[in-house]
Structure formats: C-alpha cells, structure tokens
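Encoded as structure tokens, the structure appears first; notes follow it.
A single protein chain has been omitted; all remaining protein chains appear in their positions.
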Amino acid sequence: MSKLENKIKVMPKAVVCEDSTIKGDVTICSGSVIHPSAQIIAESGPIIIGENCIIEEYAKIIHRIPPDHKLAQEKNHVLVIGANNLFEVGSTVEALKIGEKNIFECKSYVSSNVTISSGCVIGAGCHVVGEQHLPENTVIFGKNCQQREALDKVSGSHMLQLDFLRKVLPNYHHLRKPCDIKKAANLS
Amino acid sequence: MEYLLSKNVEYVCECGLLKPLTNLYFCRHCLNLRCFFCCHHEVDSHFCRNCLENIPSGEAKLRKNKCNTCFDCPSCTLSALSARATTIQVPMTKEVKEGGEGSEIEASSGKMVSKKMYYLACLACRFSSRDVGISDQPSQNFFWPEQEYMHAIRFNTILNHYYSVVLHDKQLKQEERRRRSTKQSKFPNMTDRTGLNVSAIRRQMGFDKSAAKPKSKPTAIAPSIAEDVDDLPEEIFTQPINLKNITTIQQRFTQPANQPESVKHLYPQHKNLSIKRSIRCRHCEHNVIKPEYNPTSIKYRIQQFASSHVPEVRIIKCDQLVPNKSALITLKITNPTMNDMIITIMDLPTEEEEKMMIEEMRKNFEKNLSVSNKSSLMRPSLIEDSRIVSCKITAKLELPDSSFVINQRDDSAEFDDDVQSDKKDPKFILWRKANKIAIQLSITPNGELKVNDDVKIGFSMNFTYSSVPSSTPEKKETQRYALCARIYINAGKIVQ
C-alpha cells in the first residue's frame, strides 16, 4: 500500500480526540464521538462515519478490501457507516457496508466479507468471518456466534451516553478542529 | 493459577488416585489424604446464585429447586435475566394498562402520571420478555406469567389411576392374606362371628370402602389414529425457513416440559438453585469440608485442606534430561504447619507392598466398622477398594542419605532477617529459609525413554505431624505422628 494521504474532515459538533489514529480519507459527521486511541484506517477508499456514532477506545474501523474480494476491482469504493452506531472497546470492524443503529460489542470482530444492515448487535467476543449479509435486527451472541432476531427492536438509543461524552471528553483531551462549514457542505 | 494447578507434582490419595496437593483434603481423624472422588458428598444448603438468597431445603423442594425471583435467559441459556425499568405515562382514566394497579392510580389526581413498568432483559443476547409477548409488569417481583403444561391434567389422571390400581391390588392381597391366615389359625376368630371384618372396621374408622376401591379405569386413549397423524404441511416444500426463528436443541431442553420449536415460545425460566456441599471422610464420617450457611460467605466452618497439613513439594528447576545420564533436580519443600517437621525421603513401595497396604487398610476399616456401632451393620457401608497407582516410574532417584528438619511456619518470620541455623546441614540441602527448604537430588532417566517422553520420579516422604490440640478433653495434648505421603513428580521431557 502506498502511503496514505490524510484527508480528515470533521464536521461541526463532532467530538474527535486528537489522540485517535485516523488515516486516509475520513469524514466524520456531526454529533459523532471518537475516543482517544480509537483507530480509523481508510486504506482502500474513503470512510464516511454517520451522525451520532460512538467509537470507543481501541476500536478499529478498517476499510481494506482484500485482493481476492469481489469488490477488489471496484475503484473508489466508499465505506459509508450509518448513523447511531456504537463501536465498543476493542472491537474491530472491517465490514464494507454498515447501516444504522448497530452495536459492536467489546472485542468483537467483523471481517470484510460481512455486510451489516441496521439494528444489528455483534456480541462481545464474537468473530463473524464467513461471507454473509446480516439482515435487520440480527443479534449474534455467545461463543458459538448463535444468531437470533430481536423481535423487540433493540432500543439502542445512546443519546444520554453521547451527551455525557460530549460534555466530558473536551475537558480532558485535545480535540481535532472541525473543518470549515462551507467546505464541509461542499463535500457532503 | 497455573502455578497452583500444575500437575507436575502429584500426591497419592488414600484411594490410589493421583492428585495435586491443592485438590486434596486431609482427614485429621484418620490422618490420611482424601480426595473429591473418595469422599462422601452431602447437600448442605440451597441458595440462588443470582440473588444469593439462602433457601431452606424444605422450601427448595417445594419450589422444585428454582428461585422464585430470578430468571434464566431461555435464549442464550447462559446468563440471568435482569429486570429493566421503563417509565410510561399513565393517563388518569379507567383504561389503565393491563396489570397496573388501578386503585392506586385512581387515588391520585387526574393528571398524567409516570409509572415504572418492568420487563426482563438478557444482557448477553438482548432477549427481552417483550419478545415473547409478556406484557410489562408493575413490580419487579411481580408474579410473571408462567407457562401451563398442556399434559398436566392428563398426567394426573393417569397417575391417580395407576395409584388406585396398585392400591386395589394391595387390598386384594391383604384380604387374601387375611382369609388365608384365618384358615390357618388354630384359635377361634371373633371377627368372623361378630361381623367385625376389615371392611367393617374401615367403615367405622371413617374410611369409605368405595373410596379405597380403585376408581373406574380412566378411559384409555385409543384415538382413531388416521385423523391424529397430520400430513406434512405443503408449505414446508415451498416456503423458506428462517433459522433464527427455530430453537436449537439446547434452548428446547431448558424447558423440558414444552420444548418449544419456535423462539416465540421461549419463556423466561426460573433460575435453578445451587447448593453448598459438605464433604465427609468415608472412613471416620468426620467432615473435611463444611461451608458456612450464609450464601454470600465463601468461608468454611470446617476446612481440612491437605495443603495446610502436608509438606508441599515443588520443582524449582531440573537439568536437561537425557536417558541414562544423571541430572540434578531441585525441589522446594514447605512446611505449612506450626510445628517443626522431620522429613525422610524413601523409596516408593513396590507393587506387592502396595497391595498389602490396601489389604491392611481394608481390614482396619472392617475392624473399625464392627467396633464402632451396630447401626452401621444394618446398613453396610462399603468402602471402595483402593487402587494401585497407575503412574509408572521412569527414572531412578538417588535418595538423600539422611533425614532433615524443616522449621515451623511462623508468619512473623517473614520480617526477620535471615538467620542461618548453626546446625550443619547435609550436602543435598541447598538452602533453607523460614519454613522452606530446597534440596537437590540426582535422577537418572531410564534407558528406554525416547525424546519427548515424560520422566517420572517418585518417592515416599515420611514426615512427622503434630496434631492440633482439639477441644475434646482426651486429646488435649499434641500428639506426634509419623505419616507418609507418596509423591510422583513429572520432572520434564527427554531432550535430545
């Protein structure tokens, strides 16, 4: 891989700690919170992180299309991560399509073969590798990665948590400056 | 943990099994090692491991060993459900939400009132009681709706039927016996003349005769089966199935009664209770382990762990092991007791000797049994025969030429300066520190061992043991015993 050129766009009202590792072309929409030592690596193309996402410590979001992947030929693939996703501590996500309101619990791993719709929960420590599409409201849990469908909508609203983090994080960490609003508007 | 559970040094339990010292108990009355396998286990007390409530055994039996308040997740079967609260706005009209306590609300004014409602949720798999259509409850400890068992009534009729059949049988037999015995009797029987036979007496006593008679047999289920066997639904051949809606066999077995096939019927299950168990020596019936009643306490009332009575042997290091070449092994021996110990290391008994030991032990036990009390004769308590140790020695150990003393354990000694004893120690002792001692022995692995084979050495360790003065008057004074522990050590693997 050639050396990545960092093009980081932080929308206003997003809280992005400076100690996080962000590489490549990454757009962070307003309202999202990125903790220190989180990693966002856009190797194969840009990453756009939707509104009100939380990316916790040691979480990794990697946009890297393996050479034998069916999307490998596609130029300029953009990894769009929907709104209201929660990436908990130590989760690694390489999925190339992520919808809204998903929760990636601690130490979970999602490979690039998996596409994720909305409202899914990847349980703590679950490794989802096989090529598959997770339909809406799928919950993966347990050491055997058992799947179930949440009949009752996962009420994963983390607004309270977001509000708290937005208040607290700036007190203790340096933040990345959001880019120009006009410029941002042009980009989006 | 690895250090504690390592299986490199194993002691021979009285029953012939090899166990690390940390897994062994020590019976103070027989002065022998005991293990989990050869002891007698008993249920001590029931408790719920979720809410840590102690439940008396009678009540536990009544509740079928389930906790009243805690629930297991039926979906992931590994975690407990926790009650979660939501607030809902209850308007002050009559249409209070189902399950709400109407009267309470009516008492307040006619405004919107926020009210806490509870549902059960699993934190591991996000199962919630709403998934299966259980409505939210106004109280955490509310009686959550239970499932009905569909065959319950039928089962009871069958049970009663058989019960009555057997009762009837018994009656007939008794009558038969009575009739026969009257015939055989040489003495005149008044009951026959006075009409006071069993049935009359029964009637006098208030037992209705007809009640004791078997009820009419419940109609046997003999359904015309042609209707009963449903054909396969046609859609099974056309409709795709959703795996997520079909339960796994583990999920089914968490509800043995209904074994639901669809996740829509996975209801929260009452949590099963756990027990605290006490462990008892089979030979003398004394407890080696007795836990405290309080479920939150992890302490014991009686704890006779071998590691606090028997000197502990650990490997410090071992030279490279090559067949037929002597190597040095360094062992650390720790004295856990409050008395000095004299230790002698000797050869293991041969197989014949071992057999004789087992034989002797059995004789001893039988003698004790006949002496002790008569009641045990009624119920013969049989001890399983000890086994011959299955481990084979694969190296020759050069025994130290003399016994040695290990100082007592002294918790304050840790803070003292190292004081070298003025006694001259034999050469094989490398160093001694407080209640620890390191000895160096030479071992010679057998010639036939191949690379990566385990090298096993073994020895008998005789040690002096001073019994702790007990409260019983005749044993006020400490007594000294000479005990023996057989130890097998896995020294390592053969290298090239």
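Which chain is which? They are A and B, in the order written, and residues in each are numbered from 1.
We adopt the following convention: a residue touches a chain if its C-beta (ideal position, glycine included) is under 8 Å from a C-beta of that chain, and two chains touch if they have at least 3 such contacts.
Just so we're on the same page, contacts and distances are computed from a predicted model.
Undergrad: Since a chain is absent, check the UniProt entry for it and pick the matching name: "Actin-related protein 10", "Exosome complex component RRP40", "DML1/Misato tubulin domain-containing protein" or "Large ribosomal subunit protein mL40".
TA: "Actin-related protein 10"
Undergrad: Quick one: say which of B:K116, B:H151 or B:K392 touches the chain that got left out.
TA: Looking across B:K116, B:H151 or B:K392, the contact with the absent chain belongs to B:H151.
Undergrad: Touch as defined at the start, partner being the missing chain; which of A:R64, A:H77, A:K107 or A:H127 qualifies?
TA: Once the missing chain is taken into account, the touching residue is A:H127.
Undergrad: Tell me which of B:N8, B:N68 or B:T248 is the one touching the absent chain.
TA: If we include the chain that is not displayed, B:T248 is the one touching it.
Undergrad: Tell me which residue among B:V166, B:M338 or B:M356 touches the hidden chain in the full complex.
TA: Touching the chain that is not displayed is residue B:V166.
Undergrad: Can you list where chain B touches the absent chain?
TA: Answer for chain B: residues 37, 40-43, 46, 60, 64-65, 149, 151-152, 154-156, 158-159, 161-163, 165-167, 170-171, 174, 217-226, 228-232, 236-241, 243, 246-249, 253, 256-257, 259, 272-275, 277, 379-382, 384, 387 touch the chain left out.
Undergrad: Since one chain has been left out of the picture, which residues of chain A touch it in the full complex?
TA: Those residues of chain A that touch the unshown chain are 126-132, 140, 144-145, 147.
Convention: only the chains that are shown with their structure count from here on.
Undergrad: Hey, which residues of chain A end up touching chain B in the complex?
TA: The contact residues of chain A facing chain B are 121, 123-124, 138-139, 141-142, 146-152, 154.
Undergrad: Can you tell me which positions in chain B touch chain A when the two form their complex?
TA: 75-76, 78, 124-128, 130-132, 242-245, 248, 263-264
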